[in-house]
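After the structure tokens below, expect a handful of questions from me.
Missing here: one protein chain of the complex. Every other protein chain is in place.
All chains are identified by letter, namely A and B, in their written order; residue positions are counted from 1 within each chain.
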Amino acid sequence: MESFTALLDGFASALTPQNLLFALIGCLLGTILGILPGIGSTAGMAILIPLTLTMDPASAIIMLAAIFYGGAYGGTITSVLLNIPGEGESAITCIDGYQMTLRGRAGAALATAGIGSFIGGTIATLALVVAAKPLSELGLRIGPPEFFSLVLIGLALLVGLVGRSVLKGVVSACLGLLIAMVGIDPVMGLPRFTFDQPHFFDGISYVPVLVGIFGLGELLATSGGAAPKPTAPTLRQLLPTRTDLRRAAPAIGRGASIGTVIGLIPGVSSAISSLLAYSTEKKVSRHRKELGSGAIEGVAAPETANNSHANAAFIPLFTLGIPASPSIAVLMGAFLQNGLTPGPQLFTEAPDLVWTVIASLFVGNLLLLVLNVPMVGLWTRILAIPYSVLRAVIFAFIVIGSYAVNNSVIDIYVMVFFGIVGFVFRQVHLPLAPLVLTLILGPFIESALRESLQISQGDFGIFVDRPLSLVFLLVALAVLAASVLSAGLKRKAGLPTDAEV
Amino acid sequence: MSDNTNIPAVTAEGGPATADDPRRSVLPLVVAALVVAIGAAAFIGSRSLGYWDDLGPGPGFFPLWLGVLLVVLGLVWFGQELRARLRPELARKPAADEEETPDYSLPSVLAILVSLCVLAACLEVVGYQVSMLVFLLFHLLVIGRRGPLQSLVIAAAGSFGVYYAFTRLLTVPLPVSSIPILRDLGL
Partner (left out) sequence: MNRAPRVLTLAGIGLACLSLAACSQSGTTAATGDYPTKPIELVVGYEAGGPTDIGARMLAQELEDKLDATITVVNKPAANSQVAYTTLTQAKPDGYTMAATTFPSAIMTVLDKSRGASYERDSFAPVALQVIDPTAVAVAPDSDIKTPKDLVEAAKAKPGKLRATTTGVASNEHFALASLKEVSGAELAPVHFADGSTAATTAFLGGNTDVLLTNVSDLQPLAESGKVRVIGVMDAERAESLPDVPTFKESGYDVEISSSRGYAFPKGTPDEVVDEMSTAIGEIMDDPAFQKKMTEAGLAPSYLDADDYSAYWDDTEKTFGDLFPLVKADS
């Protein structure tokens, strides 16, 4: 088939030393930018675009794309090693990733994340090559009603995240939802709970919140000095064991599917993919009772999902010319500035470029793996820094990161506030995962609901009339029913209902 | 919704009283009360927002019900904790992983929080470089009790070095001072 030959040609040009070099630089740069919370790859790409105007368009786009998915991996490094989420998509990785670090398994976690990311990204890119057009049609069919039902599935999976005490889990989730409601509401356009601060009109940015809850909260809670500290793993512990890989495999598979599908939906952030992947693991994995205390699935699934998502997000860009996220929008800007209009006609107008870029997606994913897995040893050396120094540096780090989101000092205060919240949560055993889930999903629930109702002119039937939406709703109900049923069964068997069966 | 306190203690772990032994810690009670308060605030705050309009739920709809839910849950939680303290024999023994509340030291916590707030407050007044320098020196020298030379090097790197890297290489602006003298010095 001709796309295959075109792809091979693409590989030929993607593997030229020049383009390889750019991909390499991009991966490195992206990883470094991803490590800095609040900066992220978007800003980095935006700043580099003017520089890329002097470069050959294919090379420019290759580099920018590499920064993009390199950034996803960079966020993982800080989540796992330091419990600081680099971006929303790495937040849920903090939970199991950091636990693994505390048990000396940081190397295994990072390496598995790298492998999973590679597999996830490759699968998504394969999907792009093989079935771009039909997949993008699928993506378009997910309108506001379908999206609302999808988010409901996420909420249903929430039940699995609550852990021992359903009460506390629901409290955590409700608090997350409430935080998500701060801002200008999607219905009337009125500020809601914003304390008259325009800064909060767009809602409370979730990076300071997450960095505060995870990073600062953990540091405060362990300030007594007797807590287990993250230690640098020994050489033998650096790589995942065979058991690890065997356990991670199904998680990677699930994560890749979830990430690829959700990545197709334009406008959805990869944080949702990683959240849904994690929640699914909680429900479905064989080792689900270990999730939350350092299970490899808790790292493999979300990391694979968010990389799949990032790569799948290229599909709507290439086929429809719609950027799926702000970062892709920046990439799209790069296309435009080089005189190319993304969309289906790009395949006919500039096929060489398109296939070169697609080929470089494969190459870039591989490069990330090759770069980062050996560098795991280097990254974990960070943990060898004396704790008091590391802590001081982390403080500086999270302050800069929180500031950089909006160039505003208010976000630093937000971060400190949520640091206190995270600290208190830990003292009273309120679970963090539900709050993260509802915080990220929350804004979408209301806006999707409202948009759907505007489309249907007030008719709630739209959610069941549309087939895909109905399917999602049924899945959500099934998930809920399964949880309730299993709780009921456990009670009948005389077991405490919070025993994991 | 399962009610955990109905189940009598199954395990016979008679461990020593831990930091969050229900008899000792008052924090869960306080937090539960806070949850009730937040719920109430949400409820009250949502009254002024529309509840329902001709197309569907208004801006006040979700906050209202969230508020109600939080109030109810907070009260139930408060009740559970209270019962655990007044009737300890009925309390469920916390499971192994719940007993582990990492200990914190209140002076450290306060020092960290206060220093962070001071840093935030100073950032736009004296500029990033000076504020961060002082902050890092404080944490390294005073709290971390590292040697002076090492602390200075790290602090300088973290303040001037980072500033240089961010503003020159990354073109991400970090705050400069609003005091003219300092600003003209490049701080």
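Assorted remarks:
The working rule: a residue touches a chain if its C-beta (ideal position, glycine included) is under 8 Å from a C-beta of that chain, and two chains touch if they have at least 3 such contacts.
As the structure is a computational prediction, the values presented were derived from the model and not from experiment.
Looking at A:Arg103, A:Arg141 or A:Lys283, the residue that reaches the missing chain in the full complex is A:Arg141. Residues touching the missing chain, restricted to subunit A, are 42-43, 45-47, 49-50, 140-144, 184, 186-191, 196, 198-202, 266-267, 316, 320-323, 326-327, 329-330, 333, 336-339, 341-345, 406-408, 447, 450-451, 454-455, 457 (touch as defined at the top).
Definition applied: only the chains that are shown with their structure count from here on.
Centre-to-centre separation between subunit A and subunit B, using Cα means, comes to 23 Å.
For subunit B in complex with subunit A, the touching residues are 1-2, 4, 7, 10, 20, 25, 27-28, 31, 35, 38-39, 42, 45, 49-50, 53-59, 62-63, 66-67, 69-70, 73-74, 76-77, 80, 95, 97-98, 101-105, 108-109, 112-113, 115-117, 119-121, 123-124, 132, 135-136, 139-140, 143-146, 150, 154, 158, 162, 166, 170-175. Residues of subunit A that touch subunit B in their complex: 39, 43-44, 47, 164-168, 170-171, 174-175, 177-178, 181, 185, 187-188, 190, 192-193, 216, 219-228, 293, 386, 388-389, 391-393, 395-396, 399-400, 403-404, 407, 409, 412-413, 416, 419-420, 423-424, 426-430, 445-446, 449-450, 453-454, 457-458, 460, 487, 491, 496-498.
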